[in-house]
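Every protein chain but one is kept in place in this view of the complex.
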Amino acid sequence: MTSPTRERAERAPAPVPTTPTTPADRWRALPSPLRHLLLAVLALTGVCGLVLVTGDLAALRFAAVGYTLLALAGLQLLVGGSGQISLGHGAFLMIGAYGMALLVLHQPMLPLAANLAIVVAVSAVAGVAVGTATARLHGPYLAGATLILAVGLPGLAHRYHEVLGGSNGLNIRAAGAPPFLEGIVSTSDWRALVVWTTVLLALTVLATISSGRLGRRMRAVRDDETAAAMAGVPVGSTKVAAFVIASTAGGLAGGLQAYVLGTVTPGSFTLALSLSLLAALVLGGIGGMWGALWAALALVYFEVWAADLAGALDLGRDVENNLPVVFFGVVLILVLRFWPLGIQGLVQRLLERRGSSASAPTP
Amino acid sequence: MTHFVNLTLNGLASGAAYAALALSLVIIYQATRLVNFAQPALALISVYTAYTVTQLTGSYWIGFAAALSAGLVAGALVERVIIRPIARTSELNAVIVTLGLLLVVQGAVGMVWGNEQHALGYAFSYVGRFSPADAFALASVAAVAGLLFALYRFTPLGLRMRAAAFHPEAARLSGVRVGLMLTVGWGVAAFIGALAGMLAGPPFISPNAFDAVFVFGITAAVVGGLDSPFGALLGGMLMGLAMSYVSGYVGPEVATLAALAVVVLVLSVRPDGILSRPTARKV
Partner (left out) sequence: MSTEPLLRVDDLHAHHGAVRALDDVSLAVPAQGMCAVLGANGAGKTTLLRTLTGLHPATSGRVLLDGEDLTRLPAERVITRGLAHVPEGGGVIVELTVEENLRLGALWRSSRRDTAAMDEVMDLFPPLVERRHRLASTLSGGERQMLAIGRALMARPRVLLLDEPSLGLAPLVTQKILTLLRDLRDSTGLTVVLVEQNAAGALSVTDHGFVLNQGRVVTEGSSAELLADDRTRHAYLGF
């Protein structure tokens, strides 16, 4: 089921290595926002094709991969980019999801794009608040503080249950496909496409930031805070900026999740979510956007596979309920034991081996 | 006023469990520079062992002893089999592996015992204001902390453990088997974590029973200073009191957010916790 997605993922940057050097050089000469945008358009075309040829269930899973990828890409920028370890990323997903749900419930006339824009703004503000409060913390201390955020925030849904719906959460009905597309694309297909369009746009922004000045500053802070400060990098504001970008990506991802699932409950933003986001990121490979993609695929499909497996083997309810999380944990431990750089490290090594055996002069 | 006194006494009792958990985190952090997210998993193994043993033998205290022994063994095994090979590669990876372990153990416990709650008894009666169970919680944590202090301060094993934690290479040159000391340290930490589990678990245990306790425990450790066992005890008591007051006067749902406020406040004044010692260690 994933193989088409993987192929797409590998095909996306393909024009670069397969064509001779001159177009590759020309490609690299393009300004980086344009380059990232072109890649995004290419990827979107691939996703469109996939969504249209597969069924509703697959489309929903693609959508899940999409928003998970966005959340992970934000976390990647924070952890891999600026070296701050956040265990509370789920809190920002929750803020985004509840923001989205409240907007749909109370301002039904607003178009989706406006909702998403408001969600982005709200989660950015939350990011500023949390980022400023925790700017002085480092290493395990930051991890501890963000961990508490992730555990504490769902409590608000119970505290203000008149507004936030308590443990039942909020249910919304977001708009489906526009009338003129009815019959061509199903509601699920349409939602998957909306998600991926938003996600790829956001990823373009993230990639551009990461390759730009702010990205360089973040990496400088990550590698050596003191040295970065001596070199004139404003350490504090760079760290806060990284936090805000991550929280915004997380919030947007949460908003998209609410849009796709049509329901938000405090139970879906548990500590386990925050922890598995970070764990998946390390599993995928810390540092680059590819690592985030593997991580998103792993998070979504491991669960699917494990559930399928448990169902097929008829293992009983207790085993079936717990198999996904055990499976994920075991894979995580084994991958880090044998490939410390995660899946992306493994992929890179395989690519290099293939590259050297084909004796293609790689630039 | 009685309300306040009750809340204080409750806070001290629950603070004992947080302090024990924080202490187990600090022991491992001192030795390995690693926040052990698998600590609730080890506590989980311990309390479920207690549950099963108590069911079989009918004796709470045999179960209690089994829990502490299970913690000791599980902690040592985890260090030897899972943590050591990975700790060499990267610090973040080691932390993530403890997370992975938490997921695996929570899932495995759910597979074996089911996700529903099981009843686990108290050591003593829990009825009334500052019940015998509360007194036992405070006394047992105080005893364990005292024993740990004596172990560290007065025994050759403790000296070896401290040397291995502070300066592994110098310790090796003095003939200390650093690897063995790490294993012992994890065992001791998980032993104390198991005690925390036995105190915080009742009346009901489930695979996610320790999530909240763990969060308060880690908060206590961070607030007290991850490097300082005394800080862990102090932080645990502070957290117990703070959570008790917030739950009593504002509402239990916001207790965790109050914990966050405590952390942010304390750490913005002392970024390494209340009792951290300013050393020349590289930050």
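A few points about this structure:
Note that the chains are named A and B in the order they appear, and that numbering of residues resets to 1 at the start of each chain.
Just so we're on the same page, contacts are C-beta pairs under 8 Å (C-beta built on N, C-alpha and C of every residue); 3 or more make two chains touch, one makes a residue touch a chain.
These figures come from a predicted structure and were not determined experimentally.
When the full complex is examined, the chain removed from view is found to touch B. Checked against the full complex, the candidates B:9, B:176, B:194 or B:226 give a single residue touching the omitted chain, namely B:176. Within chain B, the residues in touch with the undisplayed chain are 156, 159-160, 162-163, 166-167, 169-178, 279-280.
Just so it is clear, only the chains that are shown with their structure count from here on.
Annotation: 32 Å between the Cα-based centres of chain A and chain B. Across the complex, chain B meets chain A through its residues 29, 35, 37, 82, 85-86, 89-90, 92-93, 95-97, 99-104, 106-108, 110-112, 114-115, 207, 211-212, 215, 218-219, 221-222, 226, 251, 253-260, 263-264, 267-268, 271-273, 283. Those residues of chain A that touch chain B in the shared complex are 85, 133-134, 136-138, 140-141, 143-145, 147-149, 151-153, 155-156, 158-159, 270-272, 275-276, 278-279, 282-283, 286, 318-319, 321-326, 328-330, 332-333, 336-337, 340.
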